[in-house]
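Every protein chain but one is kept in place in this view of the complex.
By written order: A and B. Residues from 1 in each chain.
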Amino acid sequence: MSMSTSRIARAVAAKDLRIELRSRVVTNQVLPFSGLVMVMFAFALDNDDVLQRVAGGLVWLATLFSLFMLVQRTFAVETYDGALDSLRVAGVNPQGIFLGKSFALFVQLLVLESVLFVAAVVLYRVNVNGSGVVLLVTCVLCATAGLAFVGTLYGGLTAGARGRETLLPLLLLPVVAPVLICATRATESAFRSGGVTVGEGWPWVGVLAVFAAVFGLGGLLSFGSLIEE
Amino acid sequence: MSAHSVINFVDAVAVYNGYPALAGVTLSVERNEIVLLQGPNGAGKSTLLRACAGLMPVIRGTAHVLGYDLTVDRESVRERVGLLGHQNGLFGELTIAENVSFWSTVVGASAEERTSAMERMAIDGKLAERRVSELSAGQKRRCALACLVVRRAELWLLDEPHAGLDAKGRDEIDRIVKEAAASGATVVVASHEIERAQQLATRTVSLIAGQVRESQ
Partner (left out) sequence: MNTETQTFTGVGTPATRLYGLMAIVALGWVLLGGLFFTPEDAVQGDAVRIMYVHVPTAWIAYLAFIVTGVASACWMIGKKHSIGFDRVAGASAEVGVLFMAMTLLSGSLWGRITWGTFWVWDPRLTTTAFLFVTYIGYLAVRGLGGTAHQRARRSSVIALLAVLEIPLVHFSVVMWRSLHQRATVLSPDGDIKMDGIMLFTLLCGVFGFSVLFAWLVSHRQRIMAMKDAQQTTAIDVAVTERLKEAQS
């Protein structure tokens, strides 16, 4: 009576997104937090030219800070009433759970990043046009896929037992460093900050795509082991 | 103890954080039995149920459930076993119907099975549309049982299913358990409700300090 991975993934993703739509934790808590972070950056850096120059990096930094909240939220939903345990006991295919939760996290991250990019345009006065937009969109999709896979994977390990949630930043930050480096460079190309051309951004997007592929596959293979007790 | 025992533990030891929650359990459960597991708090009833579900590692002795050797592989058995623990495993922001629908999708149950599960739990249309977070403990329990029923498990493991329910709720649990056994499942119920459960169970097993004391 085992179900196909894709059906499980779809059910899990739909469930997560429906819960978010009802509870509005991302829209009411995480988005305002990330917006505030963008404002705080302006307070700290206090220089319009600098802000415009580093806007790409700030957007991705704010994304990473919010990533922890999103990951913890997506697993809090499971552990609150022991649902993750029940999923394990039911013998539900962990790969399906991994793909479903990654997709839901991907969608939430995209919403978050859209808001952050708008904030960057407004607060830091960057602008994007033409081929820059194509680069930016591709960069965002690849980077977000990587973050969603990695967040779900390590989030699964640190969910549940007390004293584990604090492990999440320690484990996650080194792993997402390549995403930060590459996404920032690609975004700066898209914004044409500091004279960088759009063409120079594409190699970075290539690395982001490799990252997403590696951790998508790695996650599929290892998620089951990491949520196991 | 026959070759077709559903549960067959011999001197099983399960440890949690260095503490032997099960300190040598010898237990045999046959098909279609309804076994009441009783014992004081801390005796290891929950651990025993979790061990049967393959959630806790058994580090000593033998432990076979539905023919699977749990000391070697505790994951394959899970598809055929249903556990209702202290928590319900529900999603608070979703309605009962959505919860049951989710569980039936991930275990591959059909729409008819889903409807029938809700009927067996006496969940009518109006109740099904309410969010789980707004329900009483008894209603949540029934929802959790509906999610369990939809899995068509061969072995049901219920940890204090009567807890927090009124008399009517408890009667319904008993009815559901009897129906499950009648349709071929084996049920192990851990409960403090001694008098009630003795009407319900075919056999009572006492668990004290991680071992089975007596079996009637």
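The rule is short, and it goes like this: a contact is a pair of C-beta atoms (placed from the backbone, for glycine too) under 8 Å apart; a residue touches a chain by one contact, two chains touch by 3 or more.
Note that the structure is a prediction, hence the values are computed from the model and not measured.
> Omitted chain: which shown chains does it touch?
The chain that is not shown touches these displayed chains: A, B.
> Which of these, A:Ala62, A:Ala104 or A:Val207, touches the one chain of the complex that we don't see?
Result: among the candidates, A:Val207 touches the missing chain.
> Among B:Val10, B:Ala163 or B:Ile208, single out the residue that touches the unshown chain.
Here the residue in touch with the unshown chain is B:Ile208.
> Touching residues of chain A against the unshown chain: what are they?
Residue positions of chain A that touch the missing chain: 153, 157, 161, 164, 167, 170-171, 173-175, 177-178, 181-182, 185, 203-204, 207, 210-211, 214-215, 218, 222, 225-226, 228-229.
> Going by the touch rule given at the top, which residues of chain B touch the chain that is not shown?
13, 15, 17-20, 23-24, 57, 59-60, 71, 208-211, 213
What we mean here is this: only the chains that are shown with their structure count from here on.
> Please tell me the distance, in whole Å, between the geometric centres of chain A and chain B computed from their C-alpha atoms.
Averaging C-alpha atoms per chain gives centres 37 Å apart.
> Within the complex, which stretch of chain B touches chain A?
On the chain B side, the touching residues are 53-56, 75-76, 78-83, 85-94, 98, 102-103, 105-109, 131, 147, 151-152.
> Taking the complex as given, what residues does chain A use to touch chain B?
Residues in contact with chain B: 1-3, 7-8, 11-12, 15, 18-19, 22-23, 77, 80-83, 85-92, 96, 228-229.
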